[in-house]
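Structure, as structure tokens:
Other chains of the complex are left out, but the ones given are in their true place.
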Amino acid sequence: MIIVMRDDATQEEIKQVMSRVEELGFTTHPSRGAKKMIIGIIGDLNREELIESLGAYPGIDKLVPILDPYKLAGRTFSEDPTVIEIKEGLSIGDKKIMIMAGPCAVENEEQVRVTAEKIKEYGATVLRGGAFKPRTSPYSFQGLEEEGLKILRRVGNETGLAVITEVVDPRDVELVGNYTDIFQIGARNMQNFFLLKEVGKTRKPVLLKRGLSATYNEFLMAAEYIMSEGNYNVILCERGIRTFENYTRNTLDLVSIPVLKKLSHLPVVIDPSHGTGHWDLVAPAAKGAIAMGADGLIIEVHPEPTKAMSDGQQSLKFEKFASLVEELKKIAAAVDREL
Amino acid sequence: MIIVMRDDATQEEIKQVMSRVEELGFTTHPSRGAKKMIIGIIGDLNREELIESLGAYPGIDKLVPILDPYKLAGRTFSEDPTVIEIKEGLSIGDKKIMIMAGPCAVENEEQVRVTAEKIKEYGATVLRGGAFKPRTSPYSFQGLEEEGLKILRRVGNETGLAVITEVVDPRDVELVGNYTDIFQIGARNMQNFFLLKEVGKTRKPVLLKRGLSATYNEFLMAAEYIMSEGNYNVILCERGIRTFENYTRNTLDLVSIPVLKKLSHLPVVIDPSHGTGHWDLVAPAAKGAIAMGADGLIIEVHPEPTKAMSDGQQSLKFEKFASLVEELKKIAAAVDREL
């Protein structure tokens, strides 16, 4: 942490700040330029709190954090990329890229089974489907809840696909955990800290979606919440951020892939369906993701998108999904990965 | 809802869309321009779902919603502004502007008592203070929890101030409800729909903070979640949105006041402390809010901001708060309100 004093800070103000810092247990390294007095602070600090208490001193111009606030999620914790085992013989973060696919919402068993069989045939290894649906409107379809979880599990077992589904309420973590192989934390819940802690207490893999306006720092701090409870099996998922451009549902930040891989050791997955919101943009976005080093994709696929109960406009039909996977294989090979 | 077909939509595609719409129970009003075919749809529709299922038709260019999606939160539900009674003799939404003040976090009883006495003396009627603190870092101070709630209640009772505090977990709604007069839902939880439903089941007033990247529409839909459970006592609170400008902690959207009052009948409160993040910007922001028609303010006040456990840099000292209230009284008078 570096403290930059105001040009007009008095000797008394500087002294007060330094005493306070030392009182908090840190060593100070003052240095004076032509215009500015700067105080470096050294120690094992939790900077957020320090910022908050020091920010109120009138003589201070600004506080500049130096260390990254995440510990377990950061590269200094692990030089090597983390490989997470989902179930025996299936892992993410290694050479093989993981394809997760399925309908936005679980509507009925037939829909899920047909989809699961097709996506498996075309190369997916994880079946996605929402049983608890967080919807903008209280009047929209909210999901089949436990019945949906049961369908996913049955179809997962039948097909051998692993299952991922969203958990939205800390009270449901145990219930959902009984059925799923991977917890999904949605973008709207990225800073639902009590939910993060609850999945952190399990040891099941968690796919954590980036919030609509979350910085990389905040995203990694949300991962840190899960990891600080002991669950290190966190998968980061970029699914689009909110910007001024509203032609697409969100602005998919594909450069987050190399950035997150630089800052963190955790695997990175891209969601081109929510990231774009248009079925005809899913394929190009997925191709870019693979070329840029993503460890996985999560894609909405529906037997009949025009009759989907949610997200039909961004869901792929089976044949589109099949041909996309073929194209992705070529790009994966071009960057020394496998699909 | 209006459906705009693509320029190159075939007769077959148009027919399919119209059949599907009629199958869903709506009347269609097609009209054809020089370039575009447009289909108007009439009926009591839940548009979100309709959009999602129709968006997947290849012949469709775009879907244009016409009706606002909120019902109970909107102006058509109530022409008159809603006045919410907090406790006997204290209400929000009428001529008198409500000042809520207090520390960001409850740190100890002495801190809360001293603050409560002072803010009451200067004109506040509601005591704020966090007992459960949602923090970006898992290593930051997370609040005194139930002990904090007890302190707030005791000091509230002693001073006659009403109490507002944040609830962050649906499991805690009953507990927090035992101590508080107003539930606060934080910005990060604006779309934590299960929490919204839980406070919706009570009849206690709820101050709902706008999410960092929530549109007015989404903000009012979050209010609708609470209201759709039967709790109509919702207070909207603008506390700054996230933009590219990061000199201030957030960009306080003061124009939201007249917009929300145009779209909705619910009272509107401004949080100039989080909205700006700098104690010396709190006063100007608060003045603007009053001039623009806000029904209340929620302001962080701390006996010794430089020692605050959180948000010290945006907290006012007692004397600053006192002089701010005096200035606000003059502006309130200029716009025919009272403080």
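Letters A and B mark the chains in the order given here, with residues in each chain numbered from 1 onward.
Just so we're on the same page, a residue touches a chain if its C-beta (ideal position, glycine included) is under 8 Å from a C-beta of that chain, and two chains touch if they have at least 3 such contacts.
Please read all numbers here as calculations on a predicted model, not as lab measurements.
Q: For a quick check: 2 copies are placed, so what copy number does the complete complex reach in this file?
A: For the whole complex in this structure, the answer is 4 copies.
Note that only the chains that are shown with their structure count from here on.
Q: Where the CA atoms of subunit A average out and where those of subunit B average out, how many Å apart are those spots?
A: Chain centres of subunit A and subunit B, defined by C-alpha means, are spaced 26 Å apart.
Q: Touching residues of subunit B toward subunit A in the complex: what are they?
A: Counting only subunit B, the residues touching subunit A are 20, 46, 48-49, 51-57, 69, 134-141, 168-171, 188-189, 191-194, 197, 212-213, 218, 221, 224-225, 228, 242, 279, 305-315.
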